[in-house]
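Here the complex is missing one protein chain, while the rest keep their positions.
We call the chains A and B, going by the order they appear; numbering starts again at 1 in every chain.
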Amino acid sequence: MAGAPLASTSATLNRRAANGNPRVRALLIALTIGFLSIFILAPLVNVFAQAFAKGLDGYLAVFWPPSPPEGATLGVIQQRKLAEAAVQSERTWSAIRLTLAVAAVVVPLNIVFGLAAAWATTKFRFRGRALLVSLIDLPFSVSPVVAGLVFVLLLGRNGVFGDWATHLSWPDPFSLRWVGFDAGFPLDFERDFTGVIFTPLAIVMASIFVTFPFVARSLTPLMESQGTDEELAALSLGASGWRTFWKITAPNVKWALLYGVILCTARAFGEFGAVSVVSGHIDVNDTMPLRIEKLWNEYNNQAAFTVASVLTLLAVFTLVAKTAIEWKTARDHATAEGKQ
Amino acid sequence: MTIEIRNISKSYGGERILRDIDLKINSGELVALLGPSGSGKTTLLRVIAGIEQADEGSGPVLFDDVDVSNVDLGKRRIGFVFQHYALFKHMNVFENIAFGLRAKPRRERPSEAQIREKTQSLLDLIQLGNLSQRYPSQLSGGQRQRVALARALAVEPRVLLLDEPFGALDATVRRELRRWLRRLHDTIHVTTIFVTHDQEEALEVSDRVAVMNAGRIEQYAPPQEVYEKPASPFVFKFLGNYNLFHGRTRGDEPGEALVRPHDIAIARDPNAAGASARPGVVTHIGFGGAVVKIELETEDKTHVDVEVSAPTFRDLNLKRGDKVWFALRNAQEYVPDFVI
Partner (left out) sequence: MSRHHRVIPGLPLTLGYTLFYLSALVLLPLAALALKAGQMSGPELYRVLTDPVVTASLRLTFAASTIAALVNAVFGLIVAWTLVRYDFPFRRLFDAIIDFPFALPTAVAGLTFANLFLKDGWLGGVGGHITAGINALAHTLGLGAPLPADALDFLTFPYTGQTGGIVVVLIFVGLPFVVRTVQPVLLEWDPEFETAARSLGADSATIFRRVIFPEILPAWVSGVALAFARAVGEYGSVIFIAANIPGRSQIAPLQIVTRLDDFQYAQAAAIGVALLTISLLVLLVINGLESFSRRHERQA
């Protein structure tokens, strides 16, 4: 990371100055623009075009279905349509809630893990360190479907821990209700889940599996290149380990951390294969990507694209944030180099 | 504070970096650890600091006769200045210097007003009072060096340890800063050890020099003694230019004599050169300002480097190809040490 951004700018200018044959150049530029337009721009724009196929009203109706006009008497078919729309939008909202809840659990866990793993593998030398680093990267090379499959084989019926896991009872966090002081503790869970697989817990586990390396991976190269001198300096001045971490290490890696968190969040929101397998195709287990598939299968094209457009916006935001962070670190680096 | 280390060894992966080192430093002394790269000088400094641990079976590291081998880095009350300063990038000069004071446990921590006062006085000491709000990236190398020193001094260390303090600076700044360091040491009188590979720096600044080679201390003495009475051929060779003559010792054993170029007398007349003068032909004359370097070739085709002062050279009025007589004035004779 160090050195690259600034060096590349000046080198790039040189390189652009020395261009070869103008015809070859025009051809290659045309091919690039054509290829990227068909394979990246067209699908991106198409998401929004399809989402707004029925206008802004149609777009919003996916989330907030139209209510019957005041005092109007509606035919049976009309009533059914409205009821159906209400059910559909409630399912979409449930998918959004579940997606947010899963990300809210998965991302913090992976941040803690990523920081711990990066600290252990970059600030120390120990036997097996290289193996540990490759194991942390392992989930990236596992097919999402296999990532889901392993949890079914571990926790499902006939799974390795199946007997225990299928009888495990745990409260549904969304069912926490106020029950009054009569019952002793005023809060209680109204519903319990039984089993692990085909419940949100399995979705959380599968999501952790597929997003596992992001934070650790974005921190490791930077922490490796920064070495341990600043930490040792802080410790020699009498700072505690925690203080050293929070005051010295954390500020030095904050942008890389943010970058890893953004990637991890984007993937947690968008994971399809692994989540699909452990969700058991049950409606209440739908996350946003699974909801998109159901709407598509029900030929509800515009609604599918509307939900998809939300995830696409998230992806666009991810790219903007990534570019901004890269720009920011390159600039920090440039000022650091400036006065040496 | 006195520092005494006894019988310290350190190995990395089977390679012995330090071999049974003993060293005693008096209170208030300024000691240089001098040696080529790989001689173990930085490792020795880090063992004294507590950044590295000596091997099992090593003797103690005593600060004022108290064993600190098992005292943590932060509790040894040392000030360590890293080769590349390890300033905290995201803190300005003031915050860097105040870090150690602010990191103290609440009971020992001075009030914020006291911290400001103390930091300000240190800023004045390093003559950077007007740059307190600058960030490390906005400082020159010499300024960074001084900030690193002030940061280490802020916690009132019992000993100051500097790793190649001037290594990353250009020649002019180096010379200026090492005089400044000497003056600073004369003012604050804290026991100081610094590591360097530059013999001029070590001889000029320190009270005593420990010359290190291959994990051992070859000689530990005041600069003049080290220079005039080198304890081994290695020390002789490391401290400056030399001529090597093979011959026989008085006991008629094969031996070698080492002579500094300025310890060779040169004259046109064999009697004027001194006893046992030998003939040679001038092959090259290099003007270096106050000192002129003359290369001679003897009858048996060995090259001899001679340095004479500019006035002497004027009197001699030498040209290339002139025949001269030279005599060794102050030769150090050593029986070859086949161990190294």
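Here are a few things to note about the model shown:
In the analysis below, a contact is a pair of C-beta atoms (placed from the backbone, for glycine too) under 8 Å apart; a residue touches a chain by one contact, two chains touch by 3 or more.
None of these values were measured; they are calculated from a predicted model.
The chain that is not displayed touches the following shown chains in the complete assembly: A, B. From the set A:L135, A:L187, A:I282 or A:A334, the residue in touch with the chain omitted from the display is A:L135, counting the whole complex.
Across A:F63, A:F174, A:F189 or A:F245, the single residue that touches the chain missing here is A:F245. What subunit B contributes to its contact with the hidden chain is residues 50-56, 58, 69-70, 72-73.
Against the chain not shown here, subunit A presents residues 4, 8, 11-12, 14-16, 18-21, 24-25, 28-29, 31-33, 35-36, 38-44, 46-47, 50, 109, 112-113, 115-117, 119-121, 123-124, 126, 132, 135-136, 138-139, 141-146, 149-154, 156-160, 205, 208-209, 212, 228, 231-232, 235, 241, 244-245, 263, 266, 269-273, 276-277, 288-290, 292-293, 296, 301, 304-305, 308, 311-312, 315-316, 318-319, 322-323.
Please note the rule applied: only the chains that are shown with their structure count from here on.
Remark: subunit A residues 229-230, 232-240, 243, 247-248, 251-252, 335-336, 338-340 touch subunit B in the complex.
Subunit B contributes residues 49-51, 72-80, 82, 84, 86-90, 99-100, 103-104, 137-141, 151-152, 154-155 to its touches with subunit A in the complex.
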